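What you see is the complex with one protein chain gone and the rest in place.
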């Protein structure tokens, strides 16, 4: 169960309340007035916990679990032990996430400006903001309501931030417009100059970088990730994207809605990523390349050509993932001294 | 056009002034007294803008553009529309960069020590420095004239910094000597101990790291990049290098003049990189390996042997880039069931 030094738990809640929050249905026999105290994984859940089954690998664990209730697909509800109430859902993992949010709501930031914060008189903050010690907010900055600005953050002139956005400790923001409900994690760098210059033996010549970073609503940006501002066009991260830690996003990159980018991936200058793309860790996309809507890239993929929508690629240079697996298998056979392909 | 909240524009300037700044020549028919207001890419430029043609891919866009003037190679000047003035240059991209700097000069930092900066009485700052809120400058630090020390920077004891150098917000410097006109971006870490220890099952034994980081003039270091100090020798980054975001430079690495290293690349301990080397993103160079002058490494290359001067390599383990392309093509054919090479 969560360490009470770090986490509070709301509740208890009845199964009826949980089902409503989770977008799930109570299966036959589940008592809607039964109360649960928290969520837990199948392996640890006891009679006061809600758990879930989202992956067929865990059906046996589900059938043997001791949870008070479980979210599960309707087709597997009858595999639950007799004393485990079942909440059925088409998307048990999402339903479990919603139920977990019920028990662990994100509290509003406790409002207040710490006396050791440094806020330029020409900055404007909305109602209910919390600004922690050491945060530095420059002239012309506009921040919406109920924002949290963490300790030792630096926000440069004229940056704009929407309502309910949170900026993690020690992050740096400049030349950017940030939407509402955005989560910026600690150490993120947004808006610095891109890597743009004319190569010249007598001294590389900088191209002035005159664009911005636009981050739309509901985006999350992981710790120590870097996002350079555009060179003239803007760098744009559209609504609902999730970007992990230590990701590099170069100038003029555009990322569509709901895309997910795992840790240590890099999008080079002017790369385009469509909507609902899924990029695993340590992937590189070369400059000016595009990755179509709904495409997926395996870990460590190196993209040197445009990727069509809906495709799944792997390898460096990137090829369709099935081809990549065949190549890997083939190479392994060759190295074992078997020259002939199947 | 640039967002006026973030950018000011100098000018307007006459074509004669622009040509002089850009190191370009006015082509026949261009009116030297014509005034332009800003720079813009071919696709967006209007009659008050200077644009440029540097890549043959864009000749059609050049021939159809509506810019007031364009920098272009002399051989292509006649492809410009009749009402577009042409400035000819052997290096149009460099000339455009110089012209863009004319319209967008980097202003000197506005001098002043913020009252919330913390400067040890035994630190020495040159004339015209700007030190922002929350910056911490330790004893014995010496900073040249007209430097900008960003908000929440931490500079350790005895660090030296040359004239006109800028340290981005939230950066950390220790055990280093930094030249003039250096740009350190936000979140950079310079001078921490390298990763040096004797491996031992009863507890790894640290090797004291007793060197420094030397950064010569005109170097730029991207956001959240890490540069460890030497173990006894120094870690050295020579004049004019450009290093992108999230790059790792280990102890005792030496990088020659004018080299360019893109994001997320890593140089392991005691690696040597020559002059004017170009390293793309996510490249790794193993410890003690050297990369010769003028060599180029493709994205995600893994260098495990020394690379000769002027060569271009790709792949892991790195091979000459043409061989790498042949290998990739060959492997793709094999995976499609065609065993025979061409």
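By letter and in written order, the chains are A and B; residue numbering begins at 1 in each of them.
What we mean here is this: contacts are C-beta pairs under 8 Å (C-beta built on N, C-alpha and C of every residue); 3 or more make two chains touch, one makes a residue touch a chain.
A quick note: this is a predicted structure, and the numbers were derived from the prediction, not measured.
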(message) Considering the complete complex, identify which of A:66, A:79 or A:94 is in touch with the unshown chain.
(response) A:94
(request) Out of B:2, B:109, B:162 or B:187, point to the residue that touches the absent chain in the complete complex. (result) B:187
(message) Which parts of chain B face the unshown chain closely enough to count as touching?
(response) 118, 134, 136, 140, 152-154, 156-158, 170-172, 174-175, 187, 189, 192-193, 195, 197-201, 203-208, 210-212, 224, 226, 228, 232-233, 246, 248, 250, 264, 266, 268, 282, 284, 286, 300, 302, 304, 316-317, 319, 323, 326-327, 330-331, 334, 339-342
(message) Across the whole complex, list the residues on chain A that are touched by the chain not included here.
(response) 2-3, 5-7, 39-41, 44, 91, 93-94, 96-98, 100-101, 103-104, 114, 116, 132-134, 150-152, 168-170, 185-187, 218, 222-224, 240, 242, 244-246, 258, 260, 262-264, 276, 278, 281-282, 299-300, 315-316, 328, 331-332, 334-337, 339
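One rule holds in what follows: only the chains that are shown with their structure count from here on.
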(request) Between chain A and chain B, tell me the centre distance in angstrom, where each centre is the average of that chain's C-alpha atoms. (result) 29
